[in-house]
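Of the protein chains in this complex, one is absent; all others appear in place.
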């Protein structure tokens, strides 16, 4: 199927409303981005690329990076990670500390902040040079050898990340964080600052629609772990907005406050969108609209 | 695809472990059921039936009935119902009262008890004779004109339903229950007591895989509302066990403490299983195993 | 010490501000009361009475009655009651249901609604005719043989007491309510509707300042249980406003949404005030002010 006309149409349609919503203003470096940008990339199971709008400009992955770090942890450590982080949706905002105390420091899933920090702790235990390994992994799955962290972004987030420090110290207190809090958080902010384009992002998630085999034809993840990640994205990929997104779009997805969203239809395509203005739940407004239009018009969703 | 050999095999395989888990003992009438029973029915998009085990014996729908009452409410009232009940997973046990107080009496979704009671309240407002209308609706979608309530079961549940009374009075206090509490709960226990077979159940959910059109060829629900129900089943159909089920089985589903589970793969098939012994989260142990084996062997799931 | 000039002065001083605050509007029968009324009565350890304002008109005891029912339960059953209701302040609003669920149906103290309902349940178990026994008890401790329930008030509260029904059914579910919910609540609303004057109220709490011996010279309560009640009034007598009251007034006290407050200084005096307009925490605004002025000017408080 040729997706080009559909995404061109969606692009035209959304341009007038890109000013709706707000950029993430709690991270200084994100607050300065021109919000009137929009890109959409499709990468299908046969390796065809479809792009509309600004799809070759990098933006900050933010929480989308949690998908990649969770993939790395599953690959290296396997199912043991589920002893330290859960599989259920949280029913609370992404940075809630209440549930964490009530559930003895085990975060509900790897996509809320506390869960992603535990995953980062695991990566730091497993890898000698985790920053380098993360970059190499992303370069491998995205076919792009120039992926980089945005150091200013990472520093900017660290300077205002008191809530994440609180979550981390609480987990440290409850025995679910092995590394030094500051060093784990430094790595966490680094991988959140990953800069990628829509095209990169669409390609890099190819293994999620291809039973675990990536764009280079090598196995990235066991098939059963792909199923697990896709189901986690389905139930928890957009925080406590996941139910609404599941209904509107009907695809497993992961969003980030940088304005990106990536979604997948196993066996068919990946889709990445980027537009910086966010809804109240912290996901790209135009991004959600674009995906809703896309699945409605193509009649392609998991439901 | 001929599913018969696969479900025959699964049936044989599960027989030795039917004694694992426990029947729901908090409802006296359910506690007396012989737990060593198992049935599995598939109904495919072309109208073919595949059955193994005890698929012609009725059992109590319990929470599965919430799927049907929610369908009826959506059909009669439409999207207005979402002002009185939410769309997100709860992150709490099915009968938790805490979230209800914190969120001003609006239950998280129509599948937790509080949400289903609100839906029952809506049906009682809309229909003159809601009991009869529910029966007629089920008979219509299941091709079976002998569906009945189990009055003993309903009475049994009512006698021990103090928690549901607490939830209802709290919603009454917070302005989200219009009818008389006792009369709403009477209807609620009635529809939970619906007695259907695995075959009935598989047929009755046909509209969820057929874009809203039921077994008789008539429209049961708008296509977009089918998508909504399927996504709700995906994120919230097995209470706070939904994430685990999504990973293991990868299908939208709804379970009940009577030991039934129904799941759907849009465009392909519905699948209903029944076995009374439950896991700690209140879903059929053998039922979950059967579905996991089925989607693994057929490689058919939404992910 | 002659308290008459001081309370006369306070009465004059407060008259202009009686219109501040609001009457309890969630109970229909209370909403109709003329709010511009005020009375203050002192009863000292030697049996002298001092009165200013409207001290001979009855008003509804509401939560103040919890002090009397708790006294009766302690007298009849003794320390066993602390297995069913706690001794600590709740830190939550008087009708919160959250804590009750988290703490398995055992209310924090006998002065929050849930706790008082458990106490009522105990009285109903112990007495054959609890209504009559409550009236006789109050008549005994107040030297007034014409104490009565206000049936209209009780009916009015019952009609809107959904929250109390929710609390009761939750406790029933959690195994901490033995009687029939409706019948326990009927008795609860009855004793809340007790109609007494400021003078009655001041006299009736004499046993709390006289080591357990009441106005008629007979023992009402063991001395140690008087200490217990006084400390409970200190930490929990004004719900989650107790800390502020402790600082302003510095006396153990109990308030009710009927606008009454009673406070005691062991060995010295009891003080009862009534004025229907309430602050946000549900206690009489002019009542608190009057008590603050009284303890400041007499320099008599427990601190």
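A, B and C label the chains in the order they appear, each numbered from 1.
Convention: contacts are C-beta pairs under 8 Å (C-beta built on N, C-alpha and C of every residue); 3 or more make two chains touch, one makes a residue touch a chain.
All of these numbers come straight from a predicted model, not from anything done at the bench.
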**OP:** Give the residue, chosen from C:51, C:71, C:99 or C:255, that touches the chain omitted from the document.
**Re:** C:99
Original post:
Looking at C:67, C:166, C:232 or C:288, which residue reaches the missing chain?
Top reply: C:232
Original post:
Which residue from A:170, A:195 or A:281 sits in contact with the chain not drawn here?
Top reply: A:170
Original post:
Out of C:31, C:87 or C:195, which touches the unshown chain?
Top reply: C:87
Original post:
In the whole complex, what residues of chain A lie against the chain that is missing from view?
Top reply: 96-98, 101-102, 162-163, 165-170, 172-173, 181
Subject >> Missing-partner contacts on chain C, residue numbers >> reply: 86-92, 99, 108-109, 226-228, 230-232, 234-236, 240-244, 246-247, 250, 252, 266, 301-303
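Quick note on the criterion: only the chains that are shown with their structure count from here on.
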Original post:
Relative to chain C, which chain has the most distant C-alpha mean position?
Top reply: A
**OP:** Report, in whole Å, the distance between the mean C-alpha point of chain A and the mean C-alpha point of chain B.
**Re:** 32
Original post:
Of all residues in chain B, which are in touch with two or more distinct other chains?
Top reply: none
